[in-house]
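Okay, handing you the structure first.
For this depiction, one protein chain was excluded, whereas all remaining protein chains were kept in their positions.
So that you can tell them apart, the chains are marked A, B and C in the order they are listed, and the count of residues begins at 1 in each.
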Amino acid sequence: MTYRLRSHWIGLVLLAVSIAFLVSVPAWGSGYLKRTIVEFIYLLALAQAWNLMAGYGGMLSIGQQGWLGIGAYALVVLAEDLGINPFLAIPLAGLVVAALAWPSTLLLFRLRGAYFAVGTWVLAEVLRLAVTANIDWLGGAKGRSVRSLMNYDRFMRENLTYIVCLLLAAGGLAAIYFALRSKTGLALTAIRDSEPGASGVGIKVLRTKRFVYVVASGFTGALGALIYANLLSVSPDAAFSLNWTAYVIFIVVIGGVGTLEGPIIGTAVFFLLRQFLFGFQEWSLIIFGGIAVTVMIVAPQGLWGLVKQRFDFELLPVRRRLPARLITEPSAVRAADRLDPA
Amino acid sequence: MAVLEVEDIHAHYGLFHALKGVSLEVASGDVLAIVGANGAGKSTLLRAICGALPVTGGKVAMNGSSIQNQPAYELNALGIALVPEGRRIFPSLSVEDNLVLGGYRGRKGHWTLQRVYELFPELVKRRHNAGLDLSGGEQQMVAIGRALMSNPELILMDEISLGLAPIVVEQIYRAMGDITAQGATVLLVEQDLSRAFTVAQHVCFLLEGRVSLRGVPSALGDQEMMTAYFGASV
Amino acid sequence: MKLVAGTVSLSAGSIHFDGRKIDALRSEDRCGIGISRTSQVPQPFVGMTVWENVLTAACHGGHHDLAAAEEVAYSCLQRTGLLDRHGQLADALPLMGRKRLELARALACAPKLLLLDEIAGGLSDFEVKDLVALVRDINESGVAVVWIEHIVHALLSVVSRVVAMDLGNLIADGTPDEVINGPAFKQAYFGDKIATVGMA
Partner (left out) sequence: MTIIYTIINGILLGGLYTLFGTGLALTFGIMRTVNLAHGDMIVFGSFMSLLITRFLGLPPFISLVVLIPAMFLVGQVLQHALLNRTLQQGVMPSVIMTFGLSVILQNAMLLSFSADRASLPIGSLATMSLPLSGDFAIGVLPLINLATAVLVLYLLHLFFRCTMMGRAFRATSDDPTTVELMGVSSRQMYALAMGIAFAVIAVSAVFMGARTNFSPLDGPARLIFAFEVVIIGGMGSLKGVLAGGLILGIAQALGGAVNPAWFQLAGHVATLLVLAVRPSGLFPETIDRT
């Protein structure tokens, strides 16, 4: 019990300190620092979205780059062609992606396990080809730039991007956290543990999974819009690159699938390794791939899983506990329970 | 001399302690019937002996050498064959392919495809049918034939009369004589006591993972058997 | 039994519950109209605590919001004697604990009909006695119970009506005394395996 109380406090303090730090950055930070933080945060958010879908919902998608790319292109269309404020267009792009992701589940959910994984990949390819090959208006293979953002001066733009990123990620992560603590979260965790068991206690398995897929994809789309607002131009090969999903999977797997803390650790490890291997992109991918394979064999629960196993320690508690108001007459119950030889 | 010696073995299904120290011996050429209520651990015992389920304690020995926790596919080569519960015919293989596969390890002996067809003539006209299309009785014959094809020294049969019409059961039990005549030792799990007693020299009752009674069928009393079967008296 | 709970679909005939035809309903929806089932092999949500397991059932099967579900879950844990273990991961429960958890989860769905599939299998005599008392208590609170069991002595002390089945056919139906002493039962029991026993 003391462990838990303490770990919650550690979590809260860490959270408060990081928020204070992050909020203060625009006032003093350099452009480089802001860009680095933006990158860290969007990778973390992408990882959380994938983790929600794969770790909790059991849907192993390797085609999220499709939704990321669509989100980026949605930003271009909304901001450039429809004249919507680009920073407002970022969350709207997420909604566009969610609206597209819903019907795609009608086909994808016919596939199971490994076939679902490849199916999502095919879908991502279809989306990429549809965007590049046929619509000159989207710039073909060269892509397009987000001109409306260039109207802002550089300092202003960096700060706005930074703030939008912070808001989006904080909003998304808070939504995931509270969703996991809600009824839906209980249902999702139950589905993760046993689908037949879940349907046996009245959980609508298919509906819950579809909801999670659509939400995770929409969030990924909004992040895609953010990433390319930061880069100022979109090209299909980069926006629909499989590397996005590869990074995300390595982050989640290294940190621990199906935990909220895992991706945080995973992102940190990923960042450090990448800084270390800067300029050797192929080598870094080889090393990440090797780490993922090794983790699967040696410790499939990931780094955070190892910590949790040893210390029963949670920084971000999503567990529900017996509320104190209900613990009223323990003595009678205990006496009855002592009869239980187990 | 004892072909099979089982000494104080334990086995678990996950957390469920299914066998809690079972010991028994089977002499060469004998038929031993294992009876008990559902969940008493009979199938578990057979699966533990043939290597399909890991033993968590105790010792299993065949012809004096210890064999526990060797994989099932190695024990098959040593001469232990299991006719599994529910028959487990390979649905996409023909009857003949099912039988031939039984001899995968190439142990030599009395049983050949020809002799199995002689034992169960019904199978001849079905030889090219898929395992999926057989009746329950035919499936059971294939399952037994498939086990015989490995020319086992010890053959373990799990619930071979379950769900079959009495006349088919009759036929399958008649084959039992031919099987033991070739020198195989048989361990038989059977719910139908009277049926088991017609072929078995010895019987062993299991109750909740332990041996509750054993002996020669004719020497056991009704009440004694009821208690050994159900536990607390009914 | 699995037919009624919706995990196996039936090939002919129909099933009615509370006067409604339910053959076409999915497992999760049958739970919604008041049929709960414990499975032969317990299927706890192993990564969740005991409390969360039951709370999940109370939320979704019992259609409560979280606050109300907490009350329901609490009373279900209390009734099944699991209260002391509320914070434990379901994965760490021993067999008896898992069976209790199955029962608590089924209860939290507020069933009118409770299907128990071999819930006493694998338990010691002492544990079975405990369980029998629990089931009797549930039945007395107004829930109809259908209990499939091979451990006959566990059943006979609880039930009001026994239906014995042999390979899909009904072979006896009556009070426990009538059935157990009838010739069909004795013959079937030593000739076969399944006896379904229920009480209404």
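One rule holds in what follows: a residue touches a chain if its C-beta (ideal position, glycine included) is under 8 Å from a C-beta of that chain, and two chains touch if they have at least 3 such contacts.
Since the model is a prediction, treat every value here as computed from it, not as a measurement.
The absent chain, not drawn in this view, touches the displayed chains A, B throughout the complex. Residue B:D97 is the one among B:E7, B:D97 or B:D178 that touches the chain missing from this view. From the set A:V17, A:L33, A:M150 or A:I286, the residue in touch with the chain omitted from the display is A:I286, counting the whole complex. Touch with the chain that is not drawn comes from one residue among B:G14, B:P54, B:P71 or B:G177, which is B:P71. Of the residues in chain A, those that touch the hidden partner chain are 54, 60, 62, 106-107, 110-115, 117-119, 121-122, 125-126, 129-130, 133-134, 242, 246, 249-250, 253, 257, 281-283, 285-286, 288-290, 292-293, 296-297, 300. The missing chain lies against chain B, touching residues 50-52, 71-73, 76-77, 81-82, 84, 88, 90-93, 97-98, 100-102, 104-105, 146-147, 150.
Convention: only the chains that are shown with their structure count from here on.
Chain A and chain B, compared by their mean Cα positions, are separated by 53 Å. Chain A and chain C have Cα centroids lying 40 Å from one another.
Those residues of chain A that touch chain C in the shared complex are 182-183, 186-187, 189-190, 192-194, 196-205, 258, 319-323, 326, 330, 333-334, 336-337, 339-342. Those residues of chain C that touch chain A in the complex are listed here as 5, 7, 26-28, 31-32, 36-37, 39, 43-49, 51-53, 55-57, 59-63, 65-66, 69-71, 74, 78, 81, 83-84, 86-87, 93-97, 105-106, 108-109, 124, 126-127, 130.
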